[in-house]
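Only a single protein chain was left out; the remaining protein chains are all shown in position.
== subunit A ==
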Amino acid sequence: MAKIIVVTSGKGGVGKTTSSAALGTGIALKGHKTVIIDFDVGLRNLDLIMGCERRVVYDFVNVINKEATLNQALIKDKRTDGLYILPASQTRDKDALTLEGVDAVLKELAEEFDYIICDSPAGIERGAQMALYFADVAVVVTNPEVSSVRDSDRILGILQSKSRRAERGDAPIEEHLLITRYHPERVSAGEMLSVEDVEEILAIPLIGVIPESESVLKASNQGTPVILETESEAGLAYTDAVDRLMGEERPMRFLDVQRKGFFKRLLGG
């Protein structure tokens, strides 16, 4: 049985696509056949971050409309074995996705893949609901600020009430919290919520804290998922998050203010 994981948040720009690319790559690296689907119809971001934008011929909507087969639309990742991308259409409007259409595509993918990652668009409306409807697992991406936490709380309510599992009365969607763009200095200055604050408000298990890091932007400009950057703290934090998602225990890293700058400051650097 394939596991369907939705990466969702409510708010835009918090790091859903960055996280979908990193988690999908990390899961595939563990030897599971994985596909990442871009549900953000009209924006098409995932293929840029995965560095496969030049290889997009057909997209998710083409498959739903039976204008192309799945095999024609799936893009095989060049770096990571067993990883595929199903890109979003850049041109169609959001209503091109239908529940029946999405259901049919997911069913076909489930025959071949172990993990299906759904990269959700922002918002709590139709597009986001389509991305989460069939999920077994949700990774709720949250920035440590009040508005992002509030939107994540709303999305958790929708996961509980408007997903297929909720409608059928099945076991609820497994919920995980992924805090991204964490800035220890700004947290200790009181400008951002702390990990504990966010955990207390949302009350779901934490699978990772990704620090704010320039390497994220650099990696995405190069079309490389940041999890492959083993020198980068953000990349390592995503690796830990994947391990925890797979049920392994990992201590949290990169939560404290770095002290290495201290001597520099002392010496007037």
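Keep this in mind: a contact is a pair of C-beta atoms (placed from the backbone, for glycine too) under 8 Å apart; a residue touches a chain by one contact, two chains touch by 3 or more; residues count from 1.
In this section, contacts and distances are computed from a predicted model.
**Student:** Mind telling me which option in "Carbon monoxide dehydrogenase medium chain", "Probable septum site-determining protein MinC", "FeS assembly protein SufD" or "ABC transporter ATP-binding protein" is what UniProt lists for the chain we can't see?
**Tutor:** "Probable septum site-determining protein MinC"
**Student:** With respect to the chain omitted from the figure, which of A:Lys33, A:Arg92 or A:Arg150 is a touching residue?
**Tutor:** That would be A:Arg150, which touches the missing chain.
**Student:** Looking at A:Gln160, A:Ser188 or A:Asn221, which makes contact with the chain not pictured?
**Tutor:** Of all options in A:Gln160, A:Ser188 or A:Asn221, contact with the hidden chain holds for A:Gln160.
**Student:** For subunit A, which residues lie in contact with the unshown chain of the complex?
**Tutor:** Subunit A touches the missing chain through residues 124, 150, 153-154, 156-158, 160-161, 172, 201, 203.
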